[in-house]
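The structure under discussion is supplied below as structure tokens; questions concerning it will follow.
Every protein chain except one is present and positioned as in the full complex.
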Amino acid sequence: MAKTIRILVAKPGLDGHDRGAKYIARALKDAGYEVIYTGIRQSIQAIVKTAIQEDVDFIGLSLLSGAHNELFPGVVDALKKEGAEDIIVFGGGVIPEDDIPGLKTRGVEAVFTPGTPIQDVIDFIEAQRPRIESR
Amino acid sequence: MNRIDSIRAGELRAVARALTCVENDSGSREALIDELFPLGGRALVWGVTGAPGSGKSTLVDRLITRLRGRGSRVGVIAVDPSSPFSGGAILGDRLRMQSHAEDEGVFIRSMASRGYLGGVSGATGDAVRVLDAAGFDYIIIETIGVGQTEIEVMGLSDLVLLILVPGMGDEIQALKAGVMEIGDLFVINKSDKDEARKIRAEVDYVLDMKYAENPQDKNPVAMTAAALDQGVDDLLEAIDAYTEKLRSSGRLEKRRRDRLSAEIHRILAEKIESQVRGWLRVDERTQQWVDAILDGVHPPYRFIQKQLDSFFREAKVR
Partner (left out) sequence: MPKKIENRQKQWEARTLKPALDAFPERKAEFSTGSWLPVNRVEVPESLSEDAYVEKLGFPGEYPFTRGVQPTMYRGRLWTMRQYAGFGTAEESNARYQYLLEQGQTGLSVAFDLPTQIGYDSDDSHSIGEVGKVGVAIDTLSDMEILFDGIPLDKVSTSMTINAPAAVLLAFYIAVGEKQGVARERLRGTIQNDILKEYIARGTYIFPPQPSLRLITHIFEYCAREVPLWNTISISGYHIREAGSTAAQEVAFTLADGIAYVKAALDAGMDVDLFAGRLSFFFNAHNDLLEEVAKFRAARRIWAKIMRDRFGARNAKSMMLRFHTQTGGSTLTAQQPDNNIVRVTLQTLAAVFGGTQSLHTNSRDEALGLPTEEAVRVALRTQQIVAHESGVTHTVDPLAGSYYVEALTDRIEEKVMEYLVKIEELGGMVEAIEKGFVQKEIQDSAYRYQREIEKRERILVGVNQYKVDAEPPREILKVNPKLREVQMKKLAGVRAQRSQTEVENALDALEKGARNPGVNLMPLILDAARAYGSLGEICGVLRRVFGEYRETVVL
């Protein structure tokens, strides 16, 4: 049987717009994944510690306030510090095209902007499956 | 450091990985548990059960704060249901405990039931072992909270808190139906609500009836308002006193022995089943057997007995 993939859906920063995060959480559940949802206003440290304790395969970050350039790579760096760089980080929200290449070079593996079909997210997750299962 | 040493040192990543190993029942699970077994046995294990929305997670959050205040390390296993349709799950209990997310002395793990009935998951028992070996002083299991079927948590914990709340409508029904058999301590949460006193009276009434002969055995009852952080100190005191009673009366020891005997039976049944299934190639032959039985060629019991006879006769038991 295929491994059950676990995903932390987290909202760093201060914005309370969780419509997108909750949609993703629910849609990923319906796609058969185990989703841990921790609510709004999570600090980088809390996200990273949670991801490690829950032994998730992915962290999906959602942010609409515009603080993504600071906070998304912040999570990637903190994971590295904890020796957990194998956890795959992706992000979504109101993120200008210009910012995406920079986020990717800093370790955010995929960025989904509004209007992305959920299937794209699922395809991305499934594409990483070999990596996860060989760990 | 090898895997066991890392777990023993309470290293987050190692503990988390070990939990995944037992949860996914991966190849090394049995060896892992065998190696961890001698390291455990020190933690006190609490079960927390009660209907969804009764405030289990909120209360656990408050209890963690108190236990941390005493310098104890706390592990939590919070179980939520898996979707029977997709197999997926949303695990949301720890949301209420996130104020402890950055605390190294607290380890919270969410688990999906993955089809297992009984309010916990199939791996919860082994997960407790892992956290125990990792040196957590207290391990709290939060069940899904579906009601009477949650008897399972009794078999995993040293003591169980049953949470009751006002406004569920059918309290008396529930009490009569034997839900109260599950708990060691009864916690009436949401005591900030007016109807809480009514529940209290009902619980007292039921207990008075039940223990009319030996009132000293009556279960302790506590009133809390977890959301407002009220009554939690008193609850903790009641838990401590109860634990002491369990310990001094030898019931704690007995409970743990009972737990182990149940465990032995389970392992035995599991092993026999998997070996028999494997040898008889049950999975691939089931449809054939169904046909044979349906065709009226073989009656079911005699047919299966025949298969088993062949196993015991011919299989080289490992």
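The chains carry the letters A and B, assigned in the order they are written, with residues numbered from 1 in each.
Throughout what follows, contacts are C-beta pairs under 8 Å (C-beta built on N, C-alpha and C of every residue); 3 or more make two chains touch, one makes a residue touch a chain.
Quick caveat, the model's predicted, so the values are computed rather than measured.
**Student:** Among the chains present in the display, which ones are touched by the chain that isn't there?
**Tutor:** A, B
**Student:** Where does chain A touch the missing chain, residue by residue?
**Tutor:** Spelled out for chain A, the touching residues are 13-19, 22-23, 25-27, 29, 37, 39-41, 43, 65-67, 69-71, 74, 94, 96-98, 113-115, 117-119.
**Student:** I need the residue numbers on chain B that touch the omitted chain, in ascending order.
**Tutor:** Residues of chain B in touch with the missing chain: 53, 90, 92, 95-96, 227.
In this section, only the chains that are shown with their structure count from here on.
**Student:** Quick check: how many Å separate the C-alpha centres of chain A and chain B?
**Tutor:** A distance of 30 Å separates the two centres.
**Student:** Spell out the residues on chain A that touch chain B in their complex, using ranges where they run on.
**Tutor:** Spelled out, the residues of chain A in touch with chain B are 3-4, 25-26, 28-39, 42-43, 45-46, 49-50, 52-55, 82-84.
**Student:** In the complex, go through chain B and note every residue touching chain A.
**Tutor:** Where chain B meets chain A, its residues are 12-13, 15-17, 19-20, 24, 82-83, 85-92, 94-95, 98, 101-102, 107-110, 112, 114.
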